[in-house]
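A single protein chain has been omitted from the complex, and every remaining protein chain is retained in its original position.
By written order: A, B and C. Residues from 1 in each chain.
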Amino acid sequence: MKLLVNLLKLPTFVFSVGLLLLTIFLALLGPFFYPIDVISKVGPPYMAPNAEHLLGTDNLGVDMVSLLIAGLRSSLYVGLFAGIIATAVGTFLGVYAGFKGGWIDDLINMVTNLFLVIPTFVVLILISASLTEGRSLELIGIIIGCTTWTWTTRSVRAQASSLKARDHIALARVNGAGTLKLAMLHILPYLLSYVFMVFIIQVATGVAMEATISMIGLGPFDTVSLGIILESAMNNDALNDGIWWAFIPATVLLTVIVFSLYTLNTSMETVFNPRLRK
Amino acid sequence: MQHKTNIFAAAGITRIFGHGKKSVKAIDAVSFTIEDEEIVSIVGGSGCGKSVLAKMMLGLIKPTAGEFLYSGREIKNLREHWREVQPVFQDPFSCFNQFFTIRSQLESSFCIFKQKPSRREVKERVDGALLAVNIKPNEIEGKYPFELSGGQMQRMLLARIFALRPKVLIADEPTSMVDACVRANILEYLMKLKQELKMTIIFITHDIGLAYYVSDRIFIMHKGQIVEQGSPDTVAFRPQSGHTLQLLEDIPDIHKEWIKR
Amino acid sequence: MPIFEVKDLRLHYLLRYGDKVHAVDGVSFSIEQGEVLGIAGESGCGKSTLVNGCMGLFIPPLCPTSGDVLVEGESLMNRTPKDIRENVLARKVSIIPQGAFNSLNPTRKIKNFAADLINSHEKGGDKKAIYKRLHDRFELLGMETDRVLNSYPIQLTAGERQRSVIGISTLLNPKLVIADEPTSALDVTTQKAVIKMIFDLLERKIFSTMIFITHELPLLRHVANRIGVMYAGQIVEMGTAEQIVFDPRHPYTKALMSSMLSAEPDQKQRKPVTIDGAPPNLVKTIAGCRFADRCKETREECKICKQEIRIVGERLVRCQYAA
Partner (left out) sequence: MLKKYPTTRYILRSGGWYFLTFLVAISVNFVLPRLGKANPVDIIIAKHGAGKTQHAIQVKEEGYLKEFGLVKLDPDGAIVRDADGKPVRSSLWSQYVSYLGMCLRGDLGTSFMNYPKKVSEIVIEAVAWDFALQLPAIILGWLLGNILGALAAYKRGVFDYLFFPLSLLVCSIPFFAFGMLLKYQFGIVWPIFPTTGGYASNIHYSFSWEFFSNASYYYFLPFMSIFPVLLGGYAIGMRSMGIYELGTDYIRYASYLGIKENRIISYVFRNAMLPQLTGVALNLGNMIGGALIAEIIFSYPGLGTTILKAIQGQDYTLIQGTALLVAIMIIAANFTVDIVIAIFDPRVKAGMAGA
């Protein structure tokens, strides 16, 4: 509708959406164009890139390009998974606290501040360290999601409580709308644009956090992710031996994802925020 | 003259906000009665407690002391109360949800009734209400709130009252955010509501000129107390309380001397 | 020689796709020393745009099309923002902004904010001397000067903040003060107190000439010597306060005056006149009179031929049929 048209006029928005779609396109449709094989060895370890294998092989001799595509898929998957959980939990608590007010608001606020101060990173280490068996992608996603919801709750709560005082809520209440109808029809639509922007940041945090944990060996078990690629590059001293293809492409991909998400967020901010604050 | 039933009856009601040293007495031992089918204006400067009184009549806040009755009994069930008492707010721009069309919001107002009338009857009543505030229904067809001007939005709020036909209307400063030339329209509609639909109207304003023109009785409020009650002529020309006199003098009237230069 | 003069000023806003909104379209007036000019009009008639024009603040998207603005004969047109900021703002032309009660920097005490103004325009001056000067000036504002000067805006009431802004705006004894709806958000009693204070400053010659902008004509009757009524970017009628209020000639002024309601004996019988519709969109250039489609006495020619300002009953009216 009108908003989308305004957005499409913004060069930064078009650029960031394009970049993001490119990465998603690469991740989802990559296998159709390039045979993905992350098990069989196609050459000697750390073979230099050649015509056939554009980015050479990793420390076990597996083709790097297929590793990257598979890694991209799982990193995006974890990021999305964590983003959805964090945003959903955060929005629900935020709207509930902002809208209900009173002691419930203070309680949720206290819990949020508490988790905000205790760093996500520490919680992740402790949980992952104790789960020795299969740390699947979903599990990692859940762990990240459950430790980054605090930021969403805090910002959504601020928006929801500022909305509560507006007259259209009073009018809706006088129309006989119950709490649920009020939240769904009169609070959420105003927050939707804001929640979507928060979701984008959460996905970016999820992707970056997954890479961080994998770097210290607590990443997903027996699957490939960008973090795992970087970790194996570090553990096998790929840097000292000048094997750039072991870590540079993974870093570039990681940065592209996070960068496109951040630019998307800032480009939407110029369109959405003034309207929301009106 | 058939005996008028008391719509609102307040006996010594007080409302205090905050507690201890920081407490503020918004309403201070106020008593009044409001009968059926009359327009009562509550006039006072900012912070005199008139909006608090309006919220109390709507049942949104309870008095901390004294007894406040709506047609003889305490306000208990808000949904039932709102079937008979409806508000019009001050700021037309923030009154409507920007994500739904005007018509759908007007029609959803009927959810307040126990059984919502049939779709056809709702549509008829809304169209009738729009004509009552001289807006042609097709003018706002499929339109969203941000596509209308302030004056039109204020009329939408009144159209909602024409459609719902409550017994009592609480109009909290409906004219303060609107330009002078549209202000008179709003007052006309209030009088129309009273004459045609036998509605009781509480008109809250800080402009005694408007109150004088539109109301049957005027309450003057100052710092949480009703300092004067009476017909427009007695309040405007034979005021007893010093505060009313002060209020009348402070209004820049074109015929009278305002400030000695 | 008039202290402030506006000659056929045209201002427009540049929108994103090249169309221009001609918010001010040919406004001319001049003010003598010691005179108060009132400007009245509905919201959206171009009052605030005119204010920016009168101060020489042509910050994009607002740009001047043509015409001239003179302060004591010195033009404000095509001058660098730096030049305007140093020599004109607050010294020659100063403004009391709309919504003045949240125009003060929340994290600075009133005395420091005022001192910034002085240091921006005058060289040196130690803290003591500046504080003394502020103290003397704020004494005139009828507030506990020491408490106000040493507190943050958040600790003051709306009325006190309003007075502090008026005190700061008139600190350097400007030649012309523009008050943009200074009392619109205040209730009647506070409004009267603020206006009384402004009269007091005028009498003490803190400043002598003023443009007072509001949409309430009765207020202008008591504040202004002359009143100009603006509609859709043009002055439609300009005359003495008594002429405009008691004997309006332009249909729009007549409608404005008769829509006023006041507590008078004959008010009950005199039904107030209403003006339906809304001001025209100023992107398209309008041939005839801009008030034609809302005017009660409109005729065919009104829509076609351009309405020029002419003298009718010793005042300026922009309507060829005004008697």
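Following the convention adopted for this analysis, a residue touches a chain if its C-beta (ideal position, glycine included) is under 8 Å from a C-beta of that chain, and two chains touch if they have at least 3 such contacts.
Here the structure is a predicted model, which is why all the values come from computation and not from measurement.
Contacts of the undrawn chain with the visible chains, over the full complex, involve A, C. When the whole complex is considered, the residue among C:23, C:39, C:55 or C:295 that touches the unshown chain is C:55. Within the set C:94, C:183 or C:243, the residue that contacts the chain not displayed is C:94.
The chain not shown here is touched by just one of C:33, C:66 or C:120, and that residue is C:120.
Touching the chain that is not shown, out of C:73, C:106 or C:124: C:106 (per the contact rule at the top).
In the full complex, chain A touches the hidden chain at residues 113-114, 116-127, 129-132, 151, 154, 204-205, 208-209, 211-212, 215-218, 230, 233-234, 239-240, 242, 244, 247-248, 250-251, 254-255, 258-259, 261-263, 266, 269.
One chain of the complex is left out; on chain C, the residues touching it are 55, 57, 84-86, 88-91, 94-95, 97, 99-100, 102-108, 116-117, 119-121, 152, 154-155, 165, 168-169.
Just so it is clear, only the chains that are shown with their structure count from here on.
Dropping chain B from the picture separates the other chains, by touching, into A | C.
More C-beta pairs touch across the B-C interface than across any other pair of chains. Chain A and chain B have CA centres that are 50 Å apart. With each centre defined as the average position of its C-alpha atoms, the distance from chain A to chain C rounds to 52 Å. One inter-chain figure worth recording: chain B and chain C are separated by 33 Å, centre to centre, where each centre is the mean of the chain's CA atoms. Interface residues of chain B, counted against chain A in their complex, comprise 58, 60, 79, 82, 86-87, 89-91, 94-100, 108-109, 111-112.
Residues 42-43, 186-192, 195-196, 199, 215-219, 221-222, 245-246, 255-256, 259-265, 267-268, 272-275, 278 of chain C touch chain B in their complex. Chain B makes touch with chain C in their complex at residues 45-46, 149-151, 179-185, 187-188, 206-213, 232-233, 236-237, 246-248, 250-255, 258-259, 261.
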